[in-house]
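Written out below as structure tokens is the structure these notes cover.
Yeah, one chain of the complex is gone here, protein chain that is, but the others are all in their spots.
As written, the chains take the letters A and B, and residue 1 is the first residue of each chain.
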Amino acid sequence: MDKLPLTTLRTPFTNQRPQSNYLRAVLAIAWKDLAAELRSRELLSSMLVFSLLVILIFYFALELDVKAREGITAGALWVTFAFAGTLGLNRSMAVEKDRGCLDGLLLAPVDRSAIYFGKAISNLAFMLIVEAVVLPVYSVMYNINLFNLGLIGVTLLGSVGYIAVGTLLAAMSVQTRTRDVLLPILLFPLVIPVLVAAVKASSGFLLALEMSEILPWLNILIVYDVIFIAVAFMVFDYVVEE
Amino acid sequence: MIEVKKLVKRFGMKAVLRGVDFQVEPGEFVALLGPNGAGKTTFLRILSSLSRPSMGLVKVAGFALPAHSASVRQRLGVVSHMPLLYGDLTAEENLQFYGRIYNIPALNERISEVLDMVGLATRRRDMVRTFSRGMQQRLAIGRAVLHDPDVMLFDEPYTGLDQDASEMLDGVLKNVAAVGRTVVMTSHDLARAEELATRFDILSRGVIAASATHAELGNSNLLTFYKQALAG
Partner (left out) sequence: MSPQPRVLKVLNVLSALLVLVAFLMAMFYAPLEKVMGEVQRVFYFHVATAWVGMLGFIAAAVVAVIFLRTQDLKWDVIGLAAVEISLVFFLVAIVLGSIWARPAWGTWWTWEPRLTTAAILEMVYLAYLLLRQGIEDPDRRARFGAVYTLLGGLSVPLTFISIRIFRTIHPVVIGGGGSEKMGMTGSMVATMLFSIAVFSIVFVTLFWHRIRLGQFSDKVEQLKLKVTQ
């Protein structure tokens, strides 16, 4: 058994208290999630396996290798991302709630919104990692070239909007009785503009349509992202305080 | 250091705290005792700024809550019965995380110091998932003192600990309090409370039913004092 030293803790600080740094806190939270995930890989593996299964199911359900693929591809991809996303969001928040760690974060002398941004960044990272794997796999399986800069840009914009709202709603749903089940129910109706715009814009890029046709969809995505990041930032306090 | 006047906390229409008056001078070690459901955890959550008071005045380290909660949190260390630690990270990484959030300078040295104090220096690079409950509690205390707080709040820290672990925790608690920190601890373990604390307050049915310092208690038993307070 370890012998306890009896030295008291030196107090390096005098009267000056170090002021908490917002950016450092946000990055610390994001880093913490990523580091923990790198160890256990639970979240990523479940999201990945789920996504690949969904794509496989789509083959049988929609006969995806039939000619008119480019039309459905964007839709199939986004349905996959939307469902896999809820897995990640749920898991990421559950970790905080289960061990009481949310309190640990709330005790930090930073603005609450730092927690929101930190979590949102790590959630976004997870979603992007999954998408980065799914897109090539889909390309290979269905013989479609998805290495389209426009498509990747749209995926990024859409994911940001999805995660912005998803992180906020996950923080709410994890505090209810129904927990995991509630998140998709709360999230999907609100995230429809993202899905519609992302699918249309993606299809537009895949079918090499005129930029003027794709632009309205990109506008919607950007407007959605900006509005909801701002609102989530303002409203997060109400969701975590008691 | 801690000043509470007529604190009321309601959940919806149910009042859990009904006018608590509570004063703690710097350096005091107060054991907050009371039956389950008396409101001890709620009270501690309000002091730690995790919960907002419905009515009344609450001041910690000279700052009013909930207005200046960030300033309070800078000077506050909290240990609850949940470890507040991330299982998939090592002890070192957990402390690094909290150190960054509190923006502590010279973090690595500080971590070494703290790990030494709680006797976990050899387990620095081990994942917290592999720690026993007692070790997790010790690390939790380490986390709580990392930013050198003036006030420490302990909510039932001995929950789930065996004899050896409890004795270790005694040592750490004495260490932590010895530097002149103000401590408020809730506990069901009267014997331990009697040994560690300088003052005993009994919370019953949402108010402080009785309060006595060690000196005032004199020769009488803490248990009889406790029972009398609850009966009256």
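Descriptive notes on the structure:
Keep this in mind: a contact is a pair of C-beta atoms (placed from the backbone, for glycine too) under 8 Å apart; a residue touches a chain by one contact, two chains touch by 3 or more.
Predicted, not measured: the structure shown is a model, and the values here were computed from it.
Only one of A:93, A:157 or A:197 touches the absent chain when the whole complex is considered: A:197.
For chain B, the residues touching the absent chain in the complete assembly are 11-14. By the touch rule set out above, chain A reaches the unshown chain at residues 165, 168-169, 172-173, 175-179, 182, 185-186, 188-193, 196-197, 200, 216-217, 220, 223-224, 227-228, 231, 235, 238-239, 242.
Simple rule for what comes next: only the chains that are shown with their structure count from here on.
Contact residues on chain A toward chain B in their complex (touch as defined above): 1-13, 17-21, 24-25, 27-29, 31-32, 35-37, 39-40, 95, 99-101, 103-111, 241-242.
Every residue of chain B that touches chain A in the complex is listed here, in rising order: 45, 48-52, 70-71, 73-76, 78, 80, 82-89, 93, 97-98, 100-106, 110, 113-114, 116-122, 127, 143, 145, 147-148, 164, 168, 171-172, 175-176, 178-179.
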